[in-house]
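All protein chains but one are shown in place.
By written order: A and B. Residues from 1 in each chain.
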Amino acid sequence: MRNPIWCALAVMLLGVFRVSAGEGEVNIFTARHYESDKQLYEEFKKATGIAVNTISGNAPELIERIKREGGNTRADLFITVDGGILGTAKKAGVLQPVRTPAIDERVPAHLRDSEYHWLGLTTRCRVIVYSKERVNPSALSTYAALADPEWKGKILVRSSAGLYDQSLLASLIILDGAEKAERWAAGIAANLARDPQGNDRDQAKAIAAGKGDLALMNTYYIGQMLNSKDPEEVKVAQNTGLFFPDQDGGGVHVNISGVGLVKHAKNRDNAVRFIEFLLDIPAQERLSSGNYEFPVNPGAKKHELLKSWGDFKTQRIDFNRLGDENPEAVRIFSEVGWK
Amino acid sequence: MTPGDPGGAFLRVEGLSFRYGRSAPPVLRDFSLAMGEGEVVGLAGASGCGKTTLLRLIAGLERPLRGTIKIDGLIVAGPDRFVPPESRRVGMLFQDYGLFPHLTVAANIAFGLHRLARAERKRCVAEMLELIRMPELARRHPYELSGGQQQRVALARALAPRPKLLLLDEPFSNLDAGLRASIRGEVREIISSSAATCLLVSHDKADLEAVCGRIVAQ
Partner (left out) sequence: MARRTGGMPSLSGWTALSLLVPIGVALPFVFLLAGLPGGESDHWRRVLSRMLPTYIWETTLVVGGSAGLAAIIGVALAWCVGLHDFPGRKAFEIVLLLPLAIPSYIAAYTYDGLLGYTGAFQTALRNRLGIDVNDYGFSAPRLACAIFIFAITLYPYVYIFARTYLRNHGASMLESAILLGGGRGRVFFLVILPLLRPSLVAGGTLVCLEVLNDYGVTSHFGIHTFTTAIFAAWFGMGEAGSAARLALMLLAAVLLVILASKALQKAGRYRLASGKEKGSRPRRLAGFAAARAFSLCLAAALVCFLVPVGQMLAWARLSWDAGTVGSLAPHLRQTLFAAGAATAIIMALSAATALAGHARPGRGSRLAAQAASMGYAIPAAVLAIGAVMLFAGIDRATARFAPGFPGAPLGMTICLLLYAYVVRFFSVGYQAVEGGYLKMGRLPSEASRTLGRGPVMTFLLVELPLLGNALIGGSILVFVDIVKELPLTLILRPFNFNTLGTRVYEFANNEAIPETSLPALAIVVIGAAFVVFMRLWDKGGES
């Protein structure tokens, strides 16, 4: 029993000194865990010799860790998949501005923070998914219309603990005001086909199972299901249609995946190079084709599937405000019983 | 160490009180006892009257609530003094023997002889095995022995370090009636040949009469 103890102590000491503090690296806290991202890290290392070290996890927990580590943190970049979270990170004071000509050229102004605390990498839309069998898409129009009594018992949503619906509701608060947004959420809660549960893909499956007719889903999940290795998932995706609502009004709810430079970043230059790399056309097209997201760089080509959805109008709001309105959104969800 | 006691007693217990836990009833109340060097004393009493507790107090396995215990003129337990069991040189034969199951008979006996040099230790173990007439069983483990054999090994183990005082707690209670008579005789012989000062407790008067020179009722 004694030997393992000494071994463990030795290992611990080794662990202390093993921390790399090299020049050629950039350290990333990321909430994106897509396989295509990992390939990009490899390519960046091949191209520049700079190693990409990562810790992946849930975005709010990562922010909390950076915040608590303060000046000691080794994180250089923070990457996440929700505009509201980017706003929260900015407000928490863990980010610093980063601006270069390449960034200005590659990211449209509405997809970055006005003070450059964060920059969009990709976008995705939260669309209405419907049963091709039972719903005529001409009956669909806006998010607001989902609250109409005609859809009673037809709507499927995931738990309001999910960030995507929180941000959707936050965007409606920003566009229509809290009162109207609350009425809308109450209408949805009254129209639910079942208790909120499961993830995005589960909502599409529930449509296929006939539990409901309409659901809210992120676009890239449809892409992933259509290309799934599981033939049953492909069937489900093929039997559901995609509808971009509010085309005559505020536009479809768009959310952003973005990156920010950490305030106490130790490898600032490498981090900036990595940001520019991610925003460059090859990486942008890789993100779009690998994960069915929309590139932010206007010069990058979209994946064929995304092109097939055509052009559509998107919400124009300051993504930081999604974070500001998030508590109000959570309050509304709890108030109207969208659990 | 200064041997001897003004009163001439080798073991002197005075005004001993004890209870298990703060709210438990006292097991011993103001108990006193004295015995001389080389004496073999038997203590009789019904089960549950605190005989085992007395031995545990003398061995240092419990702290008295009040009273003093003096061994060979030295206070080992008193109001402001407590000597831990390993420093008292008191041997104890437990009712359930307490042989170490992972050690052989020889290693069990050698356990208390750590202060001796290796050769001397070996010689002492051989002597003890001879005394209990089990030299051929030295390499056995306790679970390979009969009850009577285990009891003799435990006795040898307790005697080996030459304790100033040997305590025997119900030494025959785990043996069946046939074995009991013969073992009593053996134990008496072993004790008298080792010339140890010895305190034995039992609920069975016959046990005490067979082994002890003097019997005290509690």
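Just a few scattered comments:
Everything that follows uses one rule, which is that a residue touches a chain if its C-beta (ideal position, glycine included) is under 8 Å from a C-beta of that chain, and two chains touch if they have at least 3 such contacts.
Values in this document were obtained by computation on a predicted structure and should not be read as measured data.
When you scan A:Gly57, A:Pro137 or A:Pro282 for touch with the missing chain, the hit is A:Gly57. Interface note: of A:Trp118, A:Trp184 or A:Tyr221, the residue touching the hidden chain in the full complex is A:Tyr221. Of the listed residues B:Gly91, B:Gly148 or B:Pro171, the one in contact with the hidden chain in the full complex is B:Gly91.
In the complete complex, the residue from A:Val129, A:Ala144, A:Ile188 or A:Ala206 that touches the missing chain is A:Ala206.
In the full complex, chain B touches the omitted chain through residues 59-61, 80-92, 94, 96, 98-102, 111-112, 114-115, 157-158, 161.
Summarising the interface, chain A meets the missing chain with residues 1, 4-5, 7-8, 11-12, 15-21, 27, 33-34, 53-58, 60-62, 64-65, 68-70, 72-74, 88, 92, 158-159, 161, 166, 194-202, 205-206, 208-211, 221, 224, 228-230, 232-233, 235-236, 326-328, 330-331, 334-335, 339.
Definition applied: only the chains that are shown with their structure count from here on.
The geometric centre of chain A is 76 Å away from that of chain B, both derived from CA atoms.
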